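Shown here: the complex without one of its protein chains, the others still in place.
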Amino acid sequence: MNAGAKRVLLTGNHAVAWGARLSRPKVIPVYPITPQTPVLELLTEFHAAGELDAEMLTPESEHSVMAACIPASLTGVRVFTATASQGLMLMHELLHYASGARAPIVMANVNRTIASPWAFWPDQTDSLAQRDTGWIQLYVESAQEALDSVIQAFRIAERVFLPVMINLDAFYVSHALEPVELPAQALIDAYLPPYAPQHFIDPERGESWGNVVSQDLYCRHRQDIGAAMDRVPAIAAQADQEWQRATGRGWGVIERYRCEDAELVIASLGSMCGTAREAVDALRADGHAAGLVKVRLFRPLPLAALRTALGGVRDVLVLDRNFSPGAGGVLHQELRAALYGMPSPPRVHGLLAGVGGVNVPPQKIVDLALAARNREPAAEPVWAN
Amino acid sequence: MGKLMRLEKLDLPEEPVLCSGHAACPGCIDALSARHVLSALGPDAVAVIPPSCMAIIAGAQPMSALRIPVYQPSLESSAAAASGLRRALDARGKQETHVVVLAGDGGTYDIGLQCLSSAAERNENILYVCFDNEGYMNTGAQKSSSTPHFARTGSTPAGKSSRKKNLIEIMAAHEIPYAATATAGFLPDLARKVEKAKALRGMRLLVLLVPCLDGWGVPEDQGIKVARLAVESGVFPLYEVEDGYRYTLNTAQKTRPVRDYLLAQRRYRNLEEHEIEALQREVDIGWARLQHRTQAELKTID
Partner (left out) sequence: MNSITLTPPIWTTGTTESLKTGTWRAALPVYQEPPSPCHLACPVEGRIAQWMQQALARDWHGAWLTLTDNNPFPAIVGRVCHHPCESACNRGAYDAPLAICALERYVGDRALAQGWHHEPAPVARKARIAIVGGGPSGLSAAYQLRRRGYAVTIFEAQPKLGGLLRDGIPPYRLPREVLDGEIARLLDLGIEVRTGVALETAAEFERLRAGFDALYLAMGARRQKRLAQLDYAAPWVMDSAAYLAQANAGAPPALGARLAVIGGGSAAIDVARSARRAGCEVSLLALEREAQMPAQREEVVQAKEEGVALLDGALLRTAVRTAGGVALECVRVIFEPGPLQGEFRVTPIAGSEFTLAADAVVPAIGQDPDLAAVQSLARAAGALLWTDASGATGSDGVFAGGDVASTARFVTHAIGMGRRAALAIDRRLQARSAASEDARQALPPAAIHASLDSINTYYYPHAARTERAHLEPAERLRGHAEVQLGLEMEPALAEAARCFSCGRCISCDNCYYYCPDMAIRRVAGGYAVAGDYCKGCGLCVQECPTGSIAMREERK
């Protein structure tokens, strides 16, 4: 353990709140929604206790939360917020606005089913539906990773001027109590210097943001966002490596678990990876060359890392706890596209596993993996329940 | 007209915040109003301007018509955006910097009302100025909830069948420190109200009546005249509400029939006589209610 670090029991939500607190945000607009509410409550507790030197505001909706986040960020201060599910849906318009504004906001999203019908279960459709909004997306598996990722996210966001969304699954991560190492504030302050952008809203500078643009300027602006996104995998990897040097913990933009000589690799996002890890162990114990690729950085998708990790693998089994009606699992589509055109590409099997919070135990994954080895991938969505 | 007495040499704030070369229509009262609001507010301010005529006036990238920074939020989120901006400035120790919203009536009465109500409830320290031209004029004149009864717009070709929403009353019900109406037709009054609002903290609202030349059917040089007719006829009373209950009427009485105001605008063309009478009744009732509130407040103080 690092000097000054403390080991405590935290839920994923509280780990997120701690990650935010340690990052010293100056403005936190936030609106309560199950299952994100404990994030809000712990932050407001910190604030009330004088442990969080930030402006907190609790507007009437997530929409207004994001509306407040963007100009706050453009004013040159660090901004944090958290939401889930419908809240994220309500923000949708302004998610585009935020990335267009090049506002390095960091937001935690607790992945939860989206209505209707009304439900409160883990499902990543909410955040995956925002993949085109220009936000960097990280998916985390544990409370510790959530805490670490929030801090890393500011580092990434403020380098490329794009917002970052940290996604953690409802209940499996958000409410599960785990031992978490809280790094010392001094370590964070060294890792994450105060945010000091070159341009910001200030009467003494007089710069304005958001005036109407021509076609050419708009196009160039989009290209700039794209160029910034292109730099993210390397910057995220570097941020993680530095974090690892500082704390001993690294998470990678993707994580390769027991992938050496693997013929079959399971790929997934978030808490599903914890279950898949157990399935891989079981498969390996039975003599099967199986591994896991955890896609931690989903946007931008780290193409090079994924091609390296999955090149030469015979079967890739993608487990999607999300559903895009008419297309299937989102990660499945993304990986198929990412691997397309490789010499001898892997067979990519997409499975809709755990949609709506349906339980997917390790044995189920073992069974699905074994079955996939003997089957050509299906063109249409395959439900695994 | 008491303190609105006329031929005095104007002595108004001069801070040159709005720049020449902006894209407002010739004779635009929106631009004129903004000029004076911004001058009175001074250079230590930042503006939030949602999509509206004002957003066009604010300039096309990379030029700005305002010497103070402008942030342009989405149409429905001005008050929320201003709140975030306010808090960020506070966090940077710039508590004295003013945050001013320059929004249209569509972005205020309609789509932006939810977050405005919320910001008012939180008593965010912002000055919200609604440039009320009584419709979606930037999109070519469609009705908003601020469009008055019987007015013709692109979406009410036979005249609007319902009345204008009373935003001041809504905001007064939030008991914000200051809510007032004003118009460029009475510039000293407008400047005074901006300066009064400027001296207060918390949520402050100014609703400015802004005759839209094109949307209302008013000649280019008549915008100010029409604004004055609105006040003189009592269609748009100039008044202030402090803390939600202290009402002050700025004009002692109505001095004209509503008809004078209606006849000056093409959007009221072909009004039937009974419609003119109905509008006159509405104005009379509204005026009486305002007077009652002013007097009720005086009784409370006594």
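So that you can tell them apart, the chains are marked A and B in the order they are listed, and the count of residues begins at 1 in each.
Basically, a contact is a pair of C-beta atoms (placed from the backbone, for glycine too) under 8 Å apart; a residue touches a chain by one contact, two chains touch by 3 or more.
As the structure is a computational prediction, the values presented were derived from the model and not from experiment.
**Q** Can you work out which residue in A:G210, A:P233, A:G252 or A:G328 touches the chain that's missing from view?
**A** Of these options, the touching residue for the absent chain is A:G210.
**Q** Give the residue, chosen from B:L7, B:A158 or B:A199, that touches the chain omitted from the document.
**A** Among B:L7, B:A158 or B:A199, only B:L7 touches the chain that is not shown.
**Q** Which of these touches the unseen chain: A:V160, A:A279 or A:A353?
**A** A:V160
**Q** So which bits of chain B touch the chain we can't see?
**A** So the residues of chain B touching the missing chain come out as 1, 5-7, 9-10, 12, 16, 18-32, 35-36, 59, 61-65, 67, 70, 184, 187, 220-225, 228.
**Q** Extract the touching residues of chain A with respect to the undisplayed chain.
**A** 100-102, 159-161, 197-199, 207-211, 213, 217, 220-221, 224, 227-228, 231, 235, 238, 242
Keep this in mind: only the chains that are shown with their structure count from here on.
**Q** Which stretch or stretches of chain B touch chain A in the complex?
**A** 43-46, 48, 55-56, 58-64, 66-74, 76-77, 79-85, 87-92, 94, 97, 114-115, 117-119, 121-122, 124
**Q** Where on chain A is chain B touching in the complex?
**A** 26-27, 29, 54-55, 57-61, 63-65, 67-77, 79, 93-94, 97, 201-203, 205-214, 217
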